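Removed from the display is one protein chain of the complex; every other protein chain stays in position.
Per-chain residue numbering starts at 1, and chain names A and B are given in the order in which the chains are listed.
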Amino acid sequence: MTLETLAEKLGLKCKCCWEKLKTTEIRGGYAGDLLSDVMANSHAGAVWVTRQVHQNIVAVALLKEHAGIIIVQGANPEKDTLEKATREGIPIMVSDLPEFELVGRIYQLLENG
Amino acid sequence: MRLADIRDILNAKVISGEEKLDIEITTAFGADLMSDVLAFARSGCLLITGLSNPQAVRTAYALDISAILVCRGKALTDKFVNIARELNIPILWTQYIMFEVCGRLYQEGLIGCVRQIADTEDKRIA
Partner (left out) sequence: MPRDEHLEGIYYIQGRDFVDAGVVSSEIKKRLKDKGITEDVIRKVAVITFEAEVNIISYADQGTIQLFIEPDAITVEATDIGPGIDDIELALQEGYSTADDSIREMGFGAGMGLANIKKFSDVFELTSEPGNGTCLKSVVRLDSE
């Protein structure tokens, strides 16, 4: 499934790197706000679901080669975060849903193909 | 569903609160940052977190959260377990990652919960 399909089905608002949505395939997901944990345990190609909005999330997503970042609960990524993400080519999307709900829906979509 | 069902779905270990496995859980809140839990979680929900320090237990206690499910196989200290027992909060522990935990429980019918601070009544996400 591409980020574009995921965004459409879940009503996600894309905040940067729109051109990458069509071509980026998702390989599973990872949820978490502790950067050490995400660094140690997430995998390349995952879509990362988090509440963190500061620019360090871009560094982590870049290092781990995530498909993109989805920020939950309608939180707004900081201006620096979007600038960095644009430079590094990391799509950032936002959902109004809380983490449990959003992850549940992503999981369901990925399971059902 | 009951806490015991959640335990079974996730092959979880019961760390404390063995006598409370029959309590009903209908909502869940997933977070690693306790400030988020304090801001948004509802009382009575299941807190799903990778944070395995006493802070998580105290936060749950402050909000009357029904139980905590520690995921990612995080090591638990004696201090954590003791405080959970002292405050009478059931703790389940699973190796599964947060994404898997939330995914499975959502499929089984748990729904997300968010308390809106400005509102006079709790809103539920359906």
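In this text, contacts are C-beta pairs under 8 Å (C-beta built on N, C-alpha and C of every residue); 3 or more make two chains touch, one makes a residue touch a chain.
Worth saying up front: this structure is predicted, and the values here are computed from it rather than measured.
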{"item": "Options A:Met1, A:Cys14 or A:Ala59, residue touching the unrepresented chain", "value": "A:Ala59"}
{"item": "Contact with the hidden chain (one of B:Thr27, B:Ser52 or B:Ser66)", "value": "B:Ser52"}
{"item": "Missing-chain contacts mapped onto chain B", "value": "32-33, 35, 51-53, 74-75, 77"}
{"item": "Sites on chain A contacted by the missing partner chain, in the whole complex", "value": "33-40, 50, 52, 54-60, 62-64, 80"}
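Please note the rule applied: only the chains that are shown with their structure count from here on.
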{"item": "Length of the line joining the C-alpha centres of chain A and chain B, rounded to whole Å", "value": "23"}
{"item": "Contacting residues of chain B [partner chain A, same complex]", "value": "28-33, 36, 40, 48, 50-51, 72, 97-100, 102-107, 110-114, 125"}
{"item": "Footprint of chain B on chain A - complex, ascending", "value": "28-34, 37, 41, 49, 51, 73, 97-108, 111"}
